[in-house]
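Dropping the structure in here first, questions after.
One protein chain is absent from this view; the other protein chains keep their places.
Right after this comes chain A.
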Amino acid sequence: MNVTVLQFPGTNCEYDTKYAFEKLGCNVTILWHKETKLPENTDLLVIPGGFSYGDYLRSGAIARFANIMDSVQTYAKNGGKVLGICNGFQILLEAGLLPGAMKRNSSLHFISKYHHLKVINNDNTFLQELNIGDVVNIPVAHHDGNYYIDEEGLKQLEANNQILLKYCTSEGEITNLNGSVSQIAGICNKEKNVFGLMPHPERAIEELLGCDDGVKMLQGFLK
């Protein structure tokens, strides 16, 4: 499986993402944002975490207009699988590939810690290895993870099983982390080929790092 990982000025999770997918047996290419074409054999495109363009103006707002993004739009519209992690999720929102927008955490603090997530829907590539109601422990590290969508949009997400993950306690009780509408941590598009989440599954792939709950998420793409 061929994975392409985008790199913008300020991206800082590209090598973690490369390491994680290589550990799962994938061929990984890191692609600089000034390129205009994705490698033709790309089976999965990952927009990794970091602070593209320093998060100036708004997180993901400037990256959205990078040269490579036209090709990303076409790839996604043709059904190509796209995963956005943290800043990657913010870029997908700004690019209109996922609905909603990101605000500053309600605490106004940067949050960096392991946190539990509950699987809300698994009828998609990303979470097919997990069961609905499963609780996974995945690190979060963000300042702007307060997901916002209006009431109508939320209804649509619910109706189409687009809500993937919510913040919860270790017992699986839904809990507020950053102010997100309905405590949402991750969503996908209606067509279920574009996925975005604020937590970092690529940082939870070995017991040595504290937890390997991220493996099952990333493995979903290998099927």
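Here is the rule we use: contacts are C-beta pairs under 8 Å (C-beta built on N, C-alpha and C of every residue); 3 or more make two chains touch, one makes a residue touch a chain; residues count from 1.
Rule of thumb we're sticking to: contacts and distances are computed from a predicted model.
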{"item": "Choices \"Iron(III) transport system substrate-binding protein\", \"Putative ABC transporter permease protein\", \"sulfate adenylyltransferase\" or \"Phosphoribosylformylglycinamidine synthase subunit PurS\" - which one is the UniProt name of the chain not shown", "value": "\"Phosphoribosylformylglycinamidine synthase subunit PurS\""}
{"item": "Full-complex contact with the absent chain, from A:G50, A:G84, A:G100 or A:P201", "value": "A:G100"}
{"item": "Selected residue (touches chain absent from view) among A:L108, A:A159 or A:L208", "value": "A:L108"}
{"item": "Absent-chain interface as seen on chain A, which is shown", "value": "57-58, 61-62, 65, 94, 100-101, 103-108, 146, 148, 179"}
